[in-house]
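What you see is the complex with one protein chain gone and the rest in place.
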Amino acid sequence: MTTLTAARSTEPSPVLVMARIEAGRLLRHPIFAVALALDAWLLVSSVMVDPEPNLQRMSETWAILTAFCLGVGGFLAMYRVTRSTDASREVVAAVPVDEQQRTLALCLVCVIPLGVAVVSGLFTLIAWEPGPITEPGFYGRLPWADVWLFNVCVLLASLGGPLLGVTLGRWWSWPMAGAVSAVLLVAWCVSTGFRTTSFVTTLHHQAAPFTLPITGASSEETFRQGGSWWWRVPYVASLCALAVIAALLHGATDHRRTLLLRTGTCVAVLAIVLLVVSTLTGPQGVLLWRA
Amino acid sequence: MAGLAVPELRAIAWGHVIGPVVVGTTLLAFTTAGLLDGPQPTFLWLGLGALILGVVACLDEPAAMVTGACPATRRRRTVERLLAASPVVVGWCVLAGLVDGVNGLSGSALALTGTGSLLAAIAAADVLRRLGVDEPGPVVGSVALLGLLGCLLFQPIGGLVVLQAYDDLGSTALWPAVLVMSIAVLAWSTNDPASPARTLRRR
Partner (left out) sequence: MTDIALTGVTKSYGSTHVLDSVDLELHAGVTGLLGPNGAGKTTLLRILATVLAPTSGQLCVLGNDPTTAPGRTACRRRLGYLPQETGFPRGFTPFAFVNYIAALKEWTDREARHDEVRRVLDQVGLSELSTKKLRRLSGGQRHRAALAQALIGDPDLLVLDEPTTGLDPEQRASLRRVLSAAGHDAVVLLATHQTEDVAALCERVIVLDGGRVRWQGTVTELVATAIGRVWLADEAQPGALASWRTGTGRFHHVGHAPPAGAELVEPSVEDAYLLLRGTAADVAVA
């Protein structure tokens, strides 16, 4: 007998209700709040300071800010949000909304950093009104498509970072796991800044969740990195899908587990294929630019 | 002293300390060994970030309510816990000496910045502990890591180079001042919280 059974209406779905509650928790989380504030402040001050913006400078500034603040900040925040209910593990285990539904709700919340990234990108475009690239170096000789594909990858980083935080939160209960993983993640991404001179180095460059299309120790000597951004975009998208599947796999049983494993295997194979293709295609060799 | 220190060292959550320290040491070892074009400030600072995560975990004390009522003073217990952190500080200074002059890096700047960062993180963790957060490690570690990553990406900040790896960049007063302040803060935070406040006596 339940006195208010009628109140448990069939819509909205419990997953959406949970997503709404978790979204509120993400927005109130100190790490995410600081990351948002930092992103906004740095972006606005960059726009105000730079007198002659062009698409290259806009891309670099916005890209690095977004990847750091929303990607890494979102990763840390979602990791903490995911782990926060550990203290109530016993109570949460005895409710009808199961772990997969709760995980799905957390994954849905990760569109918030993506939405912020889209809004900040639009703001940057509108406020900065970047002019044509006049410098011969840097992005000047990159196809426009590559520049925009790079920006799409930045958006995916703002989605993938938080998703990875949910996955790590589900699988790794060590309290320092989030922070240590953030260090390793940043180290991995930064290590792709070295010149791609071979298949291995290009593969390493393309495999990273976030990387820049150009690199250079100084303004006189810059390098366009090998690999195809056309294939990199679906590769990064497949990484995001893998993160969701891996998160849902935790606690899955029976046919659900089998389905997730099969889907995950297919997506993993696709990701590997896309990675190899993105490494092999694109510009051959390295183009040296001099100012 | 060793006999007295052992219980306190046993109370440290070594898993939380060793994990990040191993990650940091591995990163530093890779970059020092000449991989990826030799020692680079970025990887040195990332390794430092991981070391900070390990060092602040030394002060996590879930049973603080109980140990606060024991005869062993808070200062002594904190010093004993920091015995676990001292090899990390020493190790960082040794590393700074090893990379001195390589790729233009300054050993003294690295040593000062790294030691200052580690001590500042320890001081912040102890202050939080005094304010009632029995396990300050994750909080201080996350904040320190974000701050470090922010400095890494966006320095100079207001013209100031915070993470100093070279002699000719950055303020020479910043990290010595941080060191002194951290020691002073630690001296205050390790006082017995239950001791009555000193009152000025009029003569």
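First chain written, first letter: the chains are A and B, and each begins at residue 1.
The rule is short, and it goes like this: a residue touches a chain if its C-beta (ideal position, glycine included) is under 8 Å from a C-beta of that chain, and two chains touch if they have at least 3 such contacts.
These figures come from a predicted structure and were not determined experimentally.
Trainee: Considering all chains of the complex, which shown ones does the missing chain contact?
Mentor: Missing chain, whole complex, touching shown chains: A.
Trainee: Please output the residues of subunit A touching the missing chain, sorted low to high.
Mentor: Considering the whole complex, subunit A reaches the absent chain at 1-5, 7-14, 17-18, 21, 28, 84-98, 102, 253-254.
The definition used in the following text is that only the chains that are shown with their structure count from here on.
Trainee: Counting only Cα atoms for the centres, state how far subunit A is from subunit B in Å.
Mentor: Chain centroid spacing, subunit A to subunit B, equals 30 Å.
Trainee: Looking at the complex, which residues from subunit A come into contact with subunit B?
Mentor: 31, 34-35, 38, 42, 64, 68, 72-73, 76, 80, 174-176, 178-180, 182-184, 186-187, 190-191, 194
Trainee: Taking the complex as given, what residues does subunit B use to touch subunit A?
Mentor: The touching residues are 15-16, 19-20, 23-24, 27, 36-37, 42-43, 46, 49-50, 53-54, 57, 137-138, 141-142, 145-146, 149-150, 153-154.
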